[in-house]
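One structure follows; several queries about it will come next.
The other protein chains are all here in position, but one chain of the complex has been omitted.
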Amino acid sequence: MARKQVTTTDEFVKGLWRDNPVFVQVLGMCPALAVSNTAMNALAMGLATTFVLLMSGLSVSLLRNLIPREARIVCYICIIATFVTSVDYLIMALSLELHRALGAFIALIVVNCLILGRAEAFASKHNPGRALLDGLGMGVGFTLALLFIGVVREILGSGSIFGFSVFPDTFQTWTIMVLPSGGFFAMALWLLIVNWLKKRKEEAEKLTTEVLT
Amino acid sequence: MNDASHWSIFLNAALVNNFVLAYFLGICPFFGVSSRLETAVRMGGAVSFVMLVASVCAFAINLLLDFVNAPFLRIISYILVISSTVQLVEMLMKKLSPATFRAMGIYLPLITTNCAILGLALFQTNRGYDFTQSVVYSLGAGIGFALALVLMAGVREKLDLNDVPDLVKGTAAALIVAGILSMGFMGFAGLGR
Partner (left out) sequence: MNEPQLQPQTSAWSMYRAIVGIGVFCALIIVIVYQSTAARIADNQARFLAAAISEVLPATQSTIPVNISDDGRLQTVDESPALPVFLAYDESNILVGAVITGQGMGYQDNIRVLYAYSFDIDAITGFKILESKETPGLGDRVEIEPHFLANFEALDASLNAEGSGLQNPIVTVKQGAKTEPWQIDGITGATITSEALGDILNKSANIWVPVLERDANLIEPAQGVEE
């Protein structure tokens, strides 16, 4: 690995684009597609996941010297499940309607490979401060990705965004976009855009190195 | 408490509301394993088995939790039971069929984080299925998952042999295929009512 000074801001920023959980690491797709049929649901899910990421990352980091290597996955799962249960009850207390809209997918945050992955790959090896930043970055990146998908699906499928109509009544909604297939297509669309942007950047870098040599 | 017929529950879980193509559960292994038909079949089989066991265990745990009035322990107990079941399946497979075990590789322990299994347990609890309904539900879900996996693998194998643009190759192509498959499965709507 190159000896690069990893600044603290980098810990946060890497989750937004370079290592974006949904579009780059392709983790945590289940909720990304399931609850993103409206922008509001996507936002709520993203925030709930960020909360669990933050709290579990912090806990794992604080307890990292206590957790034995052999049983670490079980311990991580316990900790994550604890915070998922907490966020489930917090959402129920906040808004029954939102809880109903998200349904069982709140509980399913516990099997989001992203959270377990970050706990194993990062939080268990770094101090709480960095773990917090990493969790925050990944969480925000995840939320943004979910929002992108949700906004596309809501605009095309319901003609609105966060409930506000953006098209005149004559707009024929693409209902397929709010159905499961639409989730797959919207995700594919963003993945294509992300891949295209990455490719362009690689080619631009290749061109500059060729010119320099 | 839920009076849906067993046949309609089965059809619903397998086809109409297929776990992968309608509920987006089990996507990680779906895209990870579905590039080869053989592994897809094995994964489908393993997941179906784990689903059946998990469903029965979830039913039992739920009875216990209702008895001690501790609903907040549901998520944690479900996921711990599922992990243990996967460990059990892993050990059984190692003993009974080492070749299959090696072929499955990393994907077997990944079943733990397979949202489909936890999703199954949670759905059956939310809908208040009794014991036989739960068993039928898990059988339908397992078969549906395996079916979707096998279909996907078949298509992807063919796709690999063709000239796909670089940009679309890999996950993007798989997502588009999944979207089309999902549309196809929508044709089952209303079946078994």
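Note that the chains take the letters A and B in the order they are written out, and that residue 1 is the start of every chain.
Operating definition for what follows: contacts are C-beta pairs under 8 Å (C-beta built on N, C-alpha and C of every residue); 3 or more make two chains touch, one makes a residue touch a chain.
Note that the structure is predicted; figures quoted are calculated from it, not measured.
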Among A:Ile67, A:Leu132 or A:Ile149, the residue in touch with the chain that has been omitted: A:Ile67
Sole residue of A:Thr38, A:Ser61 or A:Asn112 that reaches the chain not shown, by the stated touch rule: A:Thr38
Among B:Leu73, B:Leu167 or B:Ile180, the residue in touch with the chain that has been omitted: B:Leu73
Missing-partner contacts on chain B, residue numbers: 1-4, 8, 12, 17, 22, 72-73, 76, 126-128, 189-190, 193
Chain A residues that touch the omitted chain in the full complex: 37-38, 59, 63, 66-71, 75, 78-79, 81-83, 85-86, 89-90, 92-93, 95-96, 100, 103, 157-158, 173, 175, 178-179
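Everything below uses one rule, namely that only the chains that are shown with their structure count from here on.
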Inter-centroid spacing, chain B versus chain A (mean Cα positions, whole Å): 22
Residues of chain A defined as touching chain B within the complex: 26-27, 29-31, 33-34, 73-74, 77-78, 81-82, 84-85, 88-89, 103-104, 107-108, 110-113, 116, 176, 179-185, 187-188, 191-192, 195-196, 199
Of all residues in chain B, those that touch chain A in their complex: 21-28, 31, 72-76, 79-80, 83, 112-115, 118-119, 122-123, 126, 167-168, 171-172, 175-176, 178-180, 182-183, 186
